[in-house]
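Right, one structure below, let's go through it.
Note that this complex is displayed minus one protein chain, with the remaining chains in position.
Chain lettering (A and B) follows the sequence in which the chains are written, and residue indices restart at 1 in each chain.
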Amino acid sequence: MSTTIIERPEAPVPAGGPATAGPPARPTVKKRFRAEQLTAWAFILPVVAYLVIFYAYPLYRNVDLSLRDYTVRSFIDGNAPFVGFQNFVDVFQDPTFGPALRNTLLFTGVSIAFQFSFGMALAVFFFQNFRLSSTLRALFLVPWLLPLIVSASTWSWMMNSDSGVINSVIHGIGGAPVNWLTSPQWALVAVIIANVWIGIPFNLVILYSGLQNIPGDIYEAAALDGANAWQKFWRITFPLLKPVSAITILLGLVYTLKVFDIIWIMTKGGPGNASTTFAIWSYQLGFGSTLPNFSPAAAVGNLLIVIALIFGFLYLRVQRKQAQQ
Amino acid sequence: MTATTRTTADTLPRRKTGSVRPAGALGPARTSRKRSPGKTILGVVLTAIMLFPIYWMINVSLTPQSQMRSSPPSWFPLNPTFDGYAQVVGQQLPYLGTSLLVGLGTVVLTVAVSAPAAYSLAKLRPRGGGALSFILIVAQMIPQVIIAMGFYAIYLNLGILNQAGGLIIADSTLAVPFGVLIFTAFMAGIPDELMSAAKLDGASTWRTFVSVVLPVSRNSVVTVSLFAFLWAWSDFVFSSTLNSGGAQQTITLGIYRYIGNNNQDWNAIMATAVVASIPATILLVVAQRYVAAGVTAGAVKD
């Protein structure tokens, strides 16, 4: 894919020649090897420092918070008793846990299903190279580039029960107005719609790149066999896009699980718990009420990290498998 | 992504030989290359639907506050008011300035930190490099809210809360893992001969990096810079945790203020939103292909 969009470093690559980037000749002298290792690490050091200070420390704090019983008082004096996994047990037994789990699964699953299918349909559509297709495809990227706070604000105003344009349209075609953001049945749907909108460009771009890598002659052969467009899609495009699709979906999962801004701005997780996901719940516990509940907030946050990690490993596996093919 | 990194160099030649064709010229494209106004019309309609919220944002930004809650809402800004924009200019310009400063600072820091590391990972084969690449991927998955709390404690003690410098460091953490991965993918594709030549001329590793590798990878520098800037520009969680009390505040915070307790002035909110979207739009127009490249790099292996 990248060949077509990214200009590769312009080094002459002999067509059909052997791989140019073979491993460099192994240094024969041990000393030299060590010097090279030092140089190599000197280049990496800033990034390692970054990771340690800005990722490891907050993570350590979060784990610590979730394994102790921090009240506001013990948060200050630092004498929070170690309670093991009690916070996690409390979180599992909390009445919010069920709805939050359900909402997280629905939000992630439905968002991705729609983002992916719209992205796929649009990628196939734009791949047909009609007039203006590349311009229009570029315009499709705009929603993805806007600050989330902008997109979320716009959607929440469009979905306003009384003054929103969406209800106005529904009213115009004779439907009953929908309380998008304020009814327990619709709040989750509303945030999913906004999230799908934001996610379509991402899916479109990746899948489009995937399409570019399907050799054209396969289609030509299929055309000779008399395959119609529908058959071509299901028999050629879809199977050949499988690897790209798998990665698109996994990346989508990891990003969607983290989604916070959109829901927080649109519904604050409400009404009640109707659109509360784990990310929202964690924030509500830690920052959303007058009295911060640091320990359960951290426990929920850690659950989220664990879920993301699982998908992260899955992502790596898929990547590795593809690399081997 | 590690895997991609590893294989880019090997697949490069194959790709070049196996697919010598202009983008999109083959496949189903070839059969329908002839003019198809129907598809163009459909494409325009779909794009219009997709971009409707953005149109609406602009429309609302021009609607007078008194008509804001009229029912049905006015579809076109027939009596446009520029009050919202006047407010933006009056109140939000310093915020825009801060965001610009933070964005550019983030770009510089991100490239400065991630490019050398990527060079090392791609070419110098450090021991433990694989583990580092893995950690970088995992780092991208940690919810920002959790990181932000840790930052707050660190910054409080260092006394760099509410300063643009502190926010630049925080924002660059969003882009550094991504930057390393992208740079690694690009640099792995640079032929070793280039570097060996420099070395024969007596250049040190650092010199080789600065005068050979960086110039050759300028496209990837653009991609990483673009993303670093966009992320810093649209960041909200960090600026609200780390920077909400200072004199230098960012534009996302400016918008949030409008939505927050003290104001709910949709006209001004949307005007700010429009202004805040301008950088993204300019970047898209100027550098569309780099944006697309950034989204795809590392995610797709061919």
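As a working rule, contacts are C-beta pairs under 8 Å (C-beta built on N, C-alpha and C of every residue); 3 or more make two chains touch, one makes a residue touch a chain.
The working rule: contacts and distances are computed from a predicted model.
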{"item": "Which of \"Cytochrome c domain-containing protein\", \"ATP synthase subunit a\", \"ABC transporter substrate-binding protein\" or \"Sarcosine oxidase subunit alpha\" matches, in UniProt, the chain that is not displayed", "value": "\"ABC transporter substrate-binding protein\""}
{"item": "Visible chains that the absent chain touches, using the contact criterion stated earlier", "value": "A, B"}
{"item": "Hidden-chain contact residue, picked from the options B:156, B:197 or B:278", "value": "B:156"}
{"item": "Absent-chain contact - pick from A:102, A:235 or A:268", "value": "A:268"}
{"item": "Chain A residues touching the omitted chain (full complex)", "value": "48-49, 51-53, 56-57, 60, 64, 72-73, 75-78, 95, 160-162, 179, 181-184, 267-274, 286-292"}
{"item": "Interface residues of chain B (partner: the chain not displayed)", "value": "68-69, 128, 131-132, 135, 149, 152-154, 156-159, 162, 240-241, 244-247, 257, 260-264"}
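Rule of thumb we're sticking to: only the chains that are shown with their structure count from here on.
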{"item": "Gap in Å, rounded to a whole number, between the CA centres of chain B and chain A", "value": "15"}
{"item": "Chain B-facing residues of chain A, complex", "value": "1-11, 13-22, 24, 36-37, 39-41, 43-44, 46-48, 50-51, 53-55, 57-59, 61-62, 122, 124-133, 136, 138-143, 145-151, 153-155, 157-158, 162-165, 168, 171-172, 197, 200, 202, 205-206, 209-217, 219-220, 223, 229, 232, 243-244, 247-248, 251, 254, 258, 260-261, 265, 279, 282-283, 286, 298, 301, 304-305, 308-309, 311-312, 315-316, 319-320, 322-323"}
